[in-house]
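One chain of protein is taken out of this complex; the other chains stay put.
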Amino acid sequence: MIRPATTPHATTVLYAVSENEADVAAPALQEPLPEVIAVRPGVLRRLTHRFSVLGLIGLVIVVFWLVVAFIGPLVAPYKGGVLTSTEIFGTYSAAYPLGTDYLGRDMLSRILYGTRYTVGLALAAAVLASCIGIFFGLVAAVSGRWVDEILSRLFDALISIPSKVLALVVIAAFGSSIPMLTMVAALAYIPGAFRISRSLAVNLMTLEYVQVARARGEGLFYIAGVEVLPNMIHPMLADFGLRFVFIVLLLSGLSFLGLGVQPPNADWGSLVRENIGGLAEGAPAVLMPAVAIATLTIGVNLLIDNLRRKSGRGGAA
Amino acid sequence: QDAKPKQGGRIRVATQSASAADTLDPAKGALGTDYVRANMFYNGLTELDSHLGARMALAESLETKDATVWVVKLRSGVQFHDGKSLTPADVVYSIMRHKDPATASKAKTLADQVKEVKATGPNEVTITLEGANADLPVILATSHFLIIKDGTKDFKTAIGTGPFKVKEFSPGVRTVGVRNEKYWKPGMPHLDEIELIGIGDEPARVNALLSGDVQLINAVSPRSTERIKGTSGYTILETKTGTYTDLIVRDEGGITGTEDFRRGMMYLMDREQIRRAVFRGYGAIGNDQPIDPTNKYYMAGLPQRGFDPDKAKFHFQKAKLGSAPVQIVASPAADGSIEMAMLLQQVAPQAGLNLQVTRVPADGYWSNHWMKHPLGFGSVNGRPSADVIFTQFFKSDAPWNEANWKSPQFDQMLVAARGEPDDAKRKKIYGDMQVLVNQTGGVGIPLFQSSIDAHTTKLKGLGSVPLAGLMGFAFAENVWLEA
Amino acid sequence: MKAHAQRLIAARLGLALLTLLLVSAVVFAITGLLPGDAAQQALGQAATPEAVAALRHQFGLDQPALSRYFQWLFHIVSGNFGTSLSNNLPVSELIATRLPNSLVLAGLTALVSVPIALVIGISSAMFRGSLLDRALNVLTLSTVAVPEFLIATVAVLIFAVKLRWLPALSYLSEVSSFGALLRIYAMPVMTLCCVIVAQMARMTRAAVLDQLNASYVEMALLKGASPMRIVLRHVLPNTIGPIANAVALSLSYLFGGVVIVESIFNYPGLASLMVDAVTNRDMPLVQGCVMVFCVAYLTLVLIADLCQIVSNPRLRQR
């Protein structure tokens, strides 16, 4: 039955599939747990079992970049901002495996140093945006009419302010520090997360197990946190993947507008941006960070898609 | 360059900036585009020549005895675009309006030197200054002081005397000027039409040139020059200017006010490296004083300060610099400042300095950051005269006294130089002032940037005026298209 | 159906007003946090305290923020969007010159991207899990993962500088023929497509997949319908609602989110006008632009909902 409350937010429907998928497959994910401990050598096989080839690729990429984010500066051949070469936009060479940038700095080191900004910042912002969005989405769905209406309108208002302009304003007002950038990127994507989580939650709220909990006299927080939230995690994860991509892009867009991470550090988007002059020569300085961004975002999405796909298996059981 | 100019044709010119704040009001001009636009539609009493000297334009002559009272004879037969003749009233209005705060003139500080402007004859205007200033003809050549019609308040269009007439003006989008058939300079302008646009993104600007969409661009990054020169049919034009991006060590009572700290910072600047890495050689090494080598008052004998971390360390120790991090604020608004800050940051540990770069957005930089931090950067466009630059940036009470540098001796010398009719003596005074600024001024001027324009080789007639690129923004009437 | 749609539109109009009010308040509040104001910005380096004060007075900035806000609000209600502080032109006029451009760009992009996204989304849903599905997935992801300024610059390098097929700038004054229009818009539209196709395609895929699980699909299969027919005749009518919503969300990006494309192609749209307005602290203009974006967004969402109603006989009935 189509309830009036859900019609303006048809996005829900999109994720309904995975929701069911998630429901059904949950036991499949849960049950083998005790065995994992018992059978050590099976871990690798189990891993390949749980992820498809593409998912495995995604996992490898994500883990790789996470590791780089942590140890990048340690393994970088040169210190982050050191000017080492007189050649700008140098090409691949033994001394500078990924060439040099517009000032003659080692690109590999720049990328290694930049990893933690892109990965960390985007991840933090995406997590923050999703968490806050989900929180308010749940609040709106659970508390009903009034609160819902106000929150929805407020986020509608926020969503219609272009994110780059919002970022411009906030950064101009508060300066561009890492926490600020995280906040801004999160702020830009909270309304989206809110919309989706709200419509998912509104649908879940009509389900009978939620009604049972209400009839039991449970508080709103319990209902939101225990009955509703776990059942919308999978579609939200899928949403998180794209959101992550958009945040990485927003950050690079900010660097276009001259906002962004403080020098000499630079996130990958800024690296692309500051070296774009070398594009005509096909300088690695501009290509490599772009490749890094692409691999990271594709990796994250492959991984997440795969989590869901795995969940989908055995749907008819 | 000797070829005879061809008449006709249209070109499109892209400068580095355009915004909804674009204006046709010369007083409000803030960006290169505005200056170019103003020079297309208006004329000044004087104009700059290729040595930054003043050449008569709307004024037929400009005479003074004491550099305080100036008598201007207006050129006769000059008409505004709407057919009205140029009269003293127009000149009076054009100059005096700068003094009214409501005009929001960018040249208000300069105009405040003017005591009064009066029509003293049918073709004569007398300008009385508050004090002597021999540089007035040069000042009057700047784009803010271009002559508009008496009483103009509405700048939706521009009624000037200039070589082009407004065909279309949409702020932030484009300006189209068509040839003024009745222009008072014989044989000028050469082109039928000029379209002026702004492309903020430098690579996009270069690409627009190389794809043939525009014929002339300015503010080319030194890193793009190789590419442009390497493409047949295009070339660049380097104009050495007095424009500089300076390190400001501002006296705000803290350590940045101490002589030693300042000196230390100056020694930390690796000027050669800045010139090479940041500006790819397009610039002249500076010596922490604002007069560039193209200027006739440049003092050549001043010993060049070099990169010397040891000396810097010595001075820092003398200044009792601790290990606490020192913030340095840079912004894309001050061209090259971020790179300079990063280079400084790199070498700072050698001198025992822990420098941290804070980049702030270009947006709002001038009102919110410039001169508000102990360590920061400024960017000063070349000024037509030594007097202007000293007055605006180094006089003790100058509003833009970047380093908050107070030197009564300097102020006295400034006044003395203004009133000094003897050019040799003036040069001597200016030389002393350069020494003074170099020793204690508190600004580090690593180099004077060249301004780089790029254009198709078909475009001829473009010359250099050391003020800025695009012939000191006044290229419009001078260029023509070779078939 | 009419009645239902009318009721929906009426209710939406009411809510839209509320949203607009909220937006204006939010914008006013956050721009209030900005350091500097229009007067300082207009004077730039020449900002001396007296000059700033005089200009502030002229702009009315010396009044308290709240009273300025209500004044502005009052003017809006009487249909007056105010005058831009940075160039003294009426805000409505400034917007009116840019809005058609933004609409054309958004419209053309929608015209190109929506069919592409639908085809991609539908084909990857139809061949779920196949090589094609994965390839399309990676492809759309990689286009969206490349920063748009890079895509735009690469496109310019190839098509304008190297091949000279297309102009590097979007010269609207030169739109004289359809061919010229295509040439001028080709690159901006292509760049924007790269940005928005992925999301729409993914949403379409999800929506179609959702419906493919429905039992009427199995029934259609048992009627002997071919997969193509099932998707086109059976599934699509049921996915119009969610797809329209996804499309609306993506398209709303085409108004305010295209600063970069506008600045690279020198395209005179609303987004760059708004960025300028922020830079100049030109509050009336900022507010005007945000109002337009908000209205555009709400309209898109409303259209999406109407699509959903039209496509869903259950909703149509009520």
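So that you can tell them apart, the chains are marked A, B and C in the order they are listed, and the count of residues begins at 1 in each.
In this section, contacts are C-beta pairs under 8 Å (C-beta built on N, C-alpha and C of every residue); 3 or more make two chains touch, one makes a residue touch a chain.
Quick note on the criterion: contacts and distances are computed from a predicted model.
**Q** Given the choices "NADH-quinone oxidoreductase subunit I", "Alkylation response protein AidB-like acyl-CoA dehydrogenase", "Sarcosine oxidase subunit delta" or "Peptide/nickel transport system ATP-binding protein", state the protein name listed in UniProt for the chain not shown.
**A** "Peptide/nickel transport system ATP-binding protein"
**Q** Can you list the shown chains that the absent chain is in touch with?
**A** The undisplayed chain, in the complete complex, is in contact with A, C.
**Q** Please pick, from A:77, A:179, A:230 or A:282, the residue that touches the omitted chain in the full complex.
**A** Only one listed residue reaches the unshown chain, and that is A:230.
**Q** Among C:12, C:234 or C:281, choose the residue that contacts the chain missing from this document, as touch is defined above.
**A** Spelled out, the listed residue whose C-beta touches the missing chain is C:234.
**Q** In the full complex, which bits of subunit C touch the chain not displayed? Write them out.
**A** Within subunit C, the residues that touch the unshown chain are 214-216, 218-226, 229, 233-234, 237-238, 311-314, 317.
**Q** Pick out the residues on subunit A that sit against the missing chain.
**A** Its contact residues with the unshown chain are 22-28, 30-31, 49, 207-209, 211-212, 214-218, 226-227, 230-231, 233, 313-317.
The working rule: only the chains that are shown with their structure count from here on.
**Q** With contacts counted as C-beta pairs, which pair of chains has the highest total?
**A** Among the chain pairs, A-C has the highest number of C-beta contacts.
**Q** Just give me the whole-number Å value for how far the CA centre of subunit A lies from that of subunit C.
**A** 22
**Q** Based only on mean CA positions, could you tell me how far subunit A sits from subunit B in angstrom?
**A** So the centre of subunit A lies 46 Å away from the centre of subunit B.
**Q** Among all residues of subunit C, which ones touch two or more of the remaining chains?
**A** Subunit C, residues with two or more chain partners: 34-35, 149, 153, 157, 161, 278.
**Q** Counting only residues that touch at least two other chains, what does the list for subunit B look like?
**A** Residues 201, 203, 363-364.
**Q** Taking the complex as given, what residues does subunit B use to touch subunit C?
**A** My answer: residues 14, 19-23, 28, 30, 101-102, 104-109, 155-156, 170-174, 197-201, 203-204, 207-208, 210-214, 363-364, 366-368, 370, 399-400.
**Q** Of all residues in subunit C, which touch subunit A in the complex?
**A** 15, 18-20, 22-23, 26-27, 30-31, 33-35, 129, 134, 137-138, 141-142, 144-150, 153-154, 157, 161, 195, 198-199, 202-203, 206-207, 209-210, 213, 241-242, 244-246, 249, 252-253, 255-257, 259-260, 271, 274-275, 278, 290, 293-294, 296-298, 301, 304-305, 308-309, 312, 314-315
**Q** Could you pull out which subunit A residues touch subunit C in their complex?
**A** 2, 7-18, 20, 54, 149, 153-154, 156-166, 168-170, 172-174, 192, 238, 242, 245, 248-249, 252-253, 256-257, 269, 272-273, 276, 279-280, 286, 290, 293-294, 296-298, 301-302, 305, 309, 315
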